[in-house]
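One protein chain omitted, others in place.
Moving on to chain A:
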């Protein structure tokens, strides 16, 4: 590593440690930010010599990154940005902090995938899903798929692991019709992790025709785009690998969604040569992910934290949550997106019959939504008021990004 990169890397680690010691944060961003100021190519320098997997998509990337890091851990030490700091500063911090490791598994914000592909030259890229998220500033879904596609065409050596159930992902992972046929496109391994949210993929990104669905199958009515046959699938409480062998998966994380994430992790790990039979044993060790799914006992209440950032992930959270009193908390600060319109894309009716409490900066937006949805609720000003307002036992907390961080801070930054 060049001297400048060594200095940058060392300063980065120190800054991260200081940030943590000062109680200012996880230190997962500030270190990388300072390091990149000293050496703008620091991420490339830190990536050299490592076999890297990038995990990107709208939802599930933090959890899938943790599961993948656990699975690849079968082979040796793995550097990873496990706090969900998923932009180049976070990647730089994570690699600097980990020191020299043979492997790295990095969660990548979908907007930064092209840039991080360029800097890290990964062995494999996993594409999970694309749906509407933070629309006041995020690129619209079709535009994001286009950016992914353009980036992958420039990196034909990378191996792609992609979700066969999401038409936008399949299109992004498929080279365009005018692709130079002398250059073989990236090799794609398809997995099926399901797609609960269909509302961003009714229109074919290739030709604009309607996409039809029947069960798990989908196809464009105007061009050849259709669901590829997946190599990895979820069956019952396990995962079927490309040879047809079924592996039981025992997770400490709730919901069918996480079984899909586990299938993805096994598929990515297999690209490094990890046998699924070895990897499945590691997946149960992931119990919570940067506070997500964490359980905290307070005043006789068992509080479980679920993060839901956009319509697709709310549907998933309802699937994971128990039939128990539920606190919903909504903010609309910068990291959340300033627009709360998406609340009307979520059907909250699964919560009918549960005691529902609401809080957060934008609780009134949620109140109007629940009112229209016919879901009775009670507004509380503070997290403590919510805890006191429910009987002893399980309290499910579902919150969007900064609301989640606020509650996590109340619970002493639980991981």
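One rule holds for everything that comes next: contacts are C-beta pairs under 8 Å (C-beta built on N, C-alpha and C of every residue); 3 or more make two chains touch, one makes a residue touch a chain; residues count from 1.
One rule holds for everything that comes next: contacts and distances are computed from a predicted model.
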There's a gap in the complex where one chain should be. From "ABC transporter permease", "Lipid II isoglutaminyl synthase (glutamine-hydrolyzing) subunit GatD", "Lysyl-tRNA synthetase class 2" or "Heme exporter protein B", what does UniProt name that chain? "Lipid II isoglutaminyl synthase (glutamine-hydrolyzing) subunit GatD"
Touch with the missing chain holds, among A:123, A:282, A:369 or A:408, for A:369
On chain A, residues whose C-beta touches the chain left out of the figure: 132, 135-137, 140, 142-143, 199, 202-203, 208, 210, 338-345, 364-365, 367-369, 371-373
